[in-house]
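The complex appears here without one of its protein chains, the remainder shown in place.
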Amino acid sequence: MIATQLLYVGCGILLLILGLWSFLVHPPLLRKLIAINVMGAGVFHILVAIAYRGIDTPPDPVPHALVLTGIVVAVSATALALAFGQRLDRDDDR
Amino acid sequence: MIDSLVLAILAPLLGAVAVTLLPSQAPRLGLAAAVLAAAAGLSVTAGVWTNGVLRSELGGWGVPLAIALQADGLSAALLGMSSLVALSVSLYAVGYFKPSADGEPTADDATARHFWPLWLLLWSALNALFLAGDLFNLYVTLELLGLSAAALGALTGSREAVEANLRYLLVGLLGSLIYLLGVALIYTAYGVLDIGLLAEIVTPGPVAATAMALMLGGLMLKAALFPLHFWLPPAHANAPAPVSAALSALVVKAAFYLVLRLWLDLFGPITPLSAANLLGVLGAAAILWGSWRALRAERLKLLAAYSTVAQMGYLFIGFPLIAAAAPGPARDNLIAAVVLLALTHGFAKAGLFLAAGMVKKTAGHDRIDDLGGAAQALPAATFTIGLAGVALIGLPPSGTFVAKWIMLEQSLIMGHWWWVPVIMLGTLLAIGYVFRVLSRAFNREPTPYRFVSDARAEVPALLLGALAAGVLGLAAQPLWTLLLHGVIG
Partner (left out) sequence: MTRFVSWVLLPLGLVAIAGVLVWAFYLATTGETGARLADLALARVPETGVSNPVTSVLLNYRAYDTLLELAVLLAALLGIWSLGPAAPGFQRAAEVLQGMVAWFVPLLILAAGHMLWVGAYAPGGAFQAGALLGAAGVMLALAGHPSAGLPSEPVLRLLAILGVLVFCLVGLALMVLGLGFLTYPPGMAKWLILLIETGATLAIGVTLAAAYRGGRPARASEGAAP
C-alpha cells in the first residue's frame, strides 16, 4: 500500500522536477508557462496520491477538493499568462 | 452576529463586483467601496486593540474541518497600515486617471475602467491574506494577489510593462506552487491545515524542515528577497503610479508578513539558528545591492523600486536577531521593531511612488538628472519625496529610526556586531540616493508657485509621507500595545 502511494508521489515529484528544470533552463516565457503547468500537474498528482488510504477505505476527500480548487486557480493563471503572451506577440507584429 | 473579519474581506470583494457590473460608474462606485473597505479594515484593527485576538471559524464546523479567520496584533497592525495606504491610493487614483473635461472617452478612462475592479480584488486578497489562519486558504489568497497585481502592473500597456509583469506573474506562480508543495507535505505528515492546530503538533525533523524550506522559499521569491529580486524593479517601475505604490508598499509586504507569521507561529521554535542566519545574510546582500542600484538608477521610479529591494532586506535581517534573542523583552522589542519597519516602509514607499507619479505626469518623464525645477513646480510632491526620504534613511523621528536603533542595540548586546556595519552602510547609501533626487529637484531659482497644485492627488501622498516620517516614530508605543495581543509578551 505504501509502495503504491509512494510510486504515485514519486511520479508527481518527477513531473515537478522536470518542470522546474525546464522553467530554469529555457528563456522563452511561453516555455516557462508550460513548465509551470507541468510542475502544477506534479503538485496536484502528489495531492491526489496522499489522499489514498488503502484499498478498503474511502480516500480522504480534503486533498481531492484542494486539487479541484488548485486546478481552477492554475487554469485562471494560465489563461491570464497566455493573454499576456498574445499581447506581446501582437506588439511584435506591429 | 456581524463578523468584522468577514466584512473586511467582503467589502472590497463586493466593491469589485459592483464596478465590474457598472464600469461607467467605476470611479464613483470604486471610491465608495474603498471608503467602506478601509473602514472595515480599520474596524478590525480597532477590534483587536480593544478586545484582543479575534477569531472566527467559518461555516459552523469548527477547526480542523473549517477554515479559520484570525486577527492578532500582527495581522491588525498590517491590516491597519494597508487600509490607510489603500485608501490613499484610491483617492489618488481618482485624480490620476482623470476623465477628460469634454466628456470624450480618453485612454485614461479605459485604464480607469480596468483599474478599479482589479484594484478592489487585490485589496480583498490582501485583507484575506492578513486574516487567514489556514495554510491552503493562504495559497488561494496568494494567487488572487499575484494575478490581480500582475494584471494591474501591465495597465500602462507599454511593451516593457507587459513583459515585466508576465515575468512577475510566472515567478509568482512558481513561488506559490513551491509553497503549495510545502503545504501538501505538511498535510501528509500532520493531517491538518489550521496554523493554530499545527503549531501544537509540529515537531522538529526532516519533514518539518523540508516543508519550511519549501514554504519559505516560495514566499521569498514573492517577497523579492535577494537574489530572487530580479523581477521586482521592472515590474514596479513600469506600472501606473497608484499601482506601483500598492505593489511596493503592500504586495511584497504581504509575502513578508507570511514569512514572519509562519516563522513566529510554526517554524521558529523548531529551526536551527543557521536557517535564520541564511535569511539574514540574504537580507544584508539585498540592502547593499538594492541601495547601490538605487543610487545608480537613472529614473525616479526605478530608484524607488530598487529601494524596495533594499528595504525588504532590513526586514529579513530581523530573523537572525529574533532567533538569537532569548524570549523576553529584548525579543519582543525586536519583533515589534521589524513590524514597525514594515509599516513605516509601507507608508513611505507608497508616498514616494505617488509623488513620483505626480512628477512624471507633470514633467512627462521621471529622469532624475532632468528633474530641475520640480521643487518649484510641485512643492507638495517634492516635500513628500523629502518626507519619504526621511523614513527611508531612518532619520529621527521616523519609525525606521526607532526600529533601526533597536536592531543596532540588540546586535551589539548579543555580540552579533556584523549586522551593524550592514545597517550603517545601507543607511549611508540611502542618504545618497534620497539626496541625489532632492538636490536635482531644487536646482532652479525659486519661483512663487502654489504649494499644492492638485489636492486630490497630492494630499494623500503627503499624508502618507508625514505618517512615515513623523507620526509612526513619535507614536510607536501603540504598536507595542497592539502586538501584545497574541504576538509578543
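Order of writing sets the labels: A and B. Residues in every chain begin at 1.
FYI, contacts are C-beta pairs under 8 Å (C-beta built on N, C-alpha and C of every residue); 3 or more make two chains touch, one makes a residue touch a chain.
The structure presented is a predicted model; accordingly, all values stated were derived computationally and were not measured.
Which of B:Leu121, B:Leu174, B:Met215 or B:Ala286 touches the hidden chain is settled by the complete complex: it is B:Leu121. Counting over the whole complex, subunit B has residues 1-3, 6, 10, 13-14, 16-17, 20-21, 23, 56, 58-61, 64-67, 114, 117-118, 121, 124-125, 128, 136-137, 140-141, 143-144, 147-148, 150-151, 154-155, 157, 162, 181, 185, 188-193, 201, 205-207, 210-211 touching the chain that is not drawn.
In the full complex, the hidden chain is touched by subunit A at residues 2, 5-6, 9-10, 13-14, 16-17, 20-21, 24-25, 46, 50-51, 53, 58-62, 64-66, 68-69, 71-73, 75-77, 79-80, 83-84, 86-87, 90.
Heads up, the rule we're going with is that only the chains that are shown with their structure count from here on.
Rounded to a whole number, the gap between the C-alpha centres of subunit A and subunit B is 29 angstrom.
If you check the complex, the residues on subunit B that touch subunit A are 136, 139-140, 143, 146-147, 150-151, 154, 159, 162-163, 165-167, 169-170, 173-174, 177, 180-181, 184, 187-188, 193. If you check the complex, the residues on subunit A that touch subunit B are 16, 23, 29, 32-33, 36, 39-40, 43, 46-47, 50, 62-63, 66, 69-70, 73, 76-77, 80-81, 84-85, 87-88, 91.
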